[in-house]
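With one protein chain removed, the remaining protein chains of the complex are shown where they sit.
Order as written gives the chain letters A and B; numbering starts at 1 within each chain.
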Amino acid sequence: MIELVKETARTKSIVLDPSDWPGHRAGQHVDIRLTAEDGYQAQRSYSIASAPDSSRIELTVERLDEGEVSPYLTDELRPGDQIELRGPVGGYFVWEPPQGGPLLLVGGGSGVVPLMAMIRLRATVGSAADTRLLFSSRSLDDVIFRNELERLQGDGLRVVHTLTRSQPPGWTGYARRVDAEMLAEVGPSPAELPRVYVCGPTPFVEAVAEALVQLGHEPRGVKTERFGPTGG
Amino acid sequence: MDALMLDGNAVAGLLQEVFAVEMTTATVSCNACGRTEAVGALRVFRGAGIVMRCPHCDNAVVTIVEADIRVWMGFAGARMLQVSV
Partner (left out) sequence: MAVSRGFRGRRQLGADAARVPPGQYVTADFPVLSAGPTPHTPLQDWNFTIRGAVDRPTSWTWDEFRELPSETVTVDIHCVTKWSKLDTVWTGVSLDTLLELVETSGEYVLAFCDGGYTTNLPLDDLTGRKAWIAYKYDGEPLEAEHGGPARLLVPHLYFWKSAKWVRGLELRDYDEPGFWETYGYHNYGDPWKEQRYTGD
């Protein structure tokens, strides 16, 4: 591990320099395995936040209070520590620039991580694909990558936030959970055949995927990555 | 809907170790309802082992039990698997 960067109160980005790293595609993840001194092991998957780069990867991890692995990664890990990882894996939830757009990226909390890899890649290669990120967070302080997303807006990238628990004074943006109406307002219409990527806690992904299908989006055009019951 | 449910992508790492090719983009047809889906779109449940179910009819398409170096993969619910090599 090289570096630890605090993103929000609850999330940190961990920069790793894996040996023999073959490079990755935007949207892929790694499986991390931790081993205690008595042989006890725990394994979790984390999406890669960084755009494809030849040698380093960045994982953005949300600290779950009840978690077994995330508190270790965010609180205990120090530069120079070694972590066992397998990857990159996952060819299903991947975007590559030749695929183009329009792109609709819908993220709930730390579900934005693999979507950020796609957005960063898009910026790196100078893609002009029509890309919309609909990003659900609890509050403005919980918005991961907030400043960078603001900087990257424009050139075909539009970022729309919805803050579900608390909003700052004067907030004029969305203030509720993602629903069909919001998706219809923010996203491309089904007729435009967008590529849709939805990522976050399982209940979030379920609700969004169902709303998209209700709006008439082709189910095969919607790719989902469920994180399980926690987070977001 | 089950809050514990994941997508097939969640077992991509394990599948890669077993098959040495990208498996989540492989397609599998369910032998209960006949529909075809990407392995990444199957619904993953973690019980004593892993069960990957058809998103249309819940049929158990693939089962995975991992010991230390042994892996048992059942394809009892799959009629056909299509992979790119």
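Rule of thumb we're sticking to: a contact is a pair of C-beta atoms (placed from the backbone, for glycine too) under 8 Å apart; a residue touches a chain by one contact, two chains touch by 3 or more.
The shown structure was predicted, so the numbers you read here are calculated from the model rather than taken from an experiment.
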#### Entry: Among A:E3, A:D17 or A:D81, residue touching the chain not depicted
A:D81
### Task
Could you tell me which of A:V5, A:A42 or A:L193 touches the chain that is not displayed?
A:A42
### Query
Contacts of chain A with the missing chain: which residues?
34-37, 40, 42, 68, 72, 76, 81-84
### Query
Considering the entire assembly, which residues of chain B contact the chain that has been omitted?
1-2, 4-5, 45-49, 51, 53, 58, 60, 63-65, 67, 70, 72, 74, 76
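FYI, only the chains that are shown with their structure count from here on.
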### Task
Return the distance between the CA-based centres of chain A and chain B, expressed in whole Å.
23
### Query
What residues of chain B sit close enough to touch chain A in their complex?
1-10, 12-14, 16-17, 22, 24-25, 38-41
### Query
Where on chain A does chain B make contact in their complex?
29-31, 45, 86-87, 89-93, 201-203, 206, 223-229
